[in-house]
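Apart from one protein chain that is not included, each protein chain of the complex appears where it belongs.
Moving on to subunit A:
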């Protein structure tokens, strides 16, 4: 099994020099350029899990989190799409997905896949379209 990215072997400097914006984006991900999960899309909705517990019911003690991870946890107390989190953090979508994947893997964040629009099966769900229509009419 591979070492988890937040294990101690991935030691990092807890920099406090206010130079975050100067950090090259993939430094934040400790060199990872691809997310471990490929199911996060631009509109996957993320919600911070309140009082997260592990598979045995024990409270999750978050492993080494970077400042960006903590910002995400704060941001997603109100559900937000991947694109919104990326915009708020001012990080590219691909970098944001890697950080989000870390938190989902630790059980700190839950991810809700977008509603699938199965066009091959004859177009989008009628109920869904009716709901969208109703919402738009109120604009």
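Everything below uses one rule, namely that a contact is a pair of C-beta atoms (placed from the backbone, for glycine too) under 8 Å apart; a residue touches a chain by one contact, two chains touch by 3 or more; residues count from 1.
The criterion applied here is as follows: contacts and distances are computed from a predicted model.
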Chain excluded from display, named as in UniProt, from "Heme exporter protein D", "NADH-quinone oxidoreductase subunit C", "ATP-binding protein" or "RsbT antagonist protein RsbS":
"ATP-binding protein"
Subunit A residues touching the chain left out here are 41-45, 47, 79, 81, 83-84, 86-88, 92-94, 110, 112-117, 119, 121-137, 139
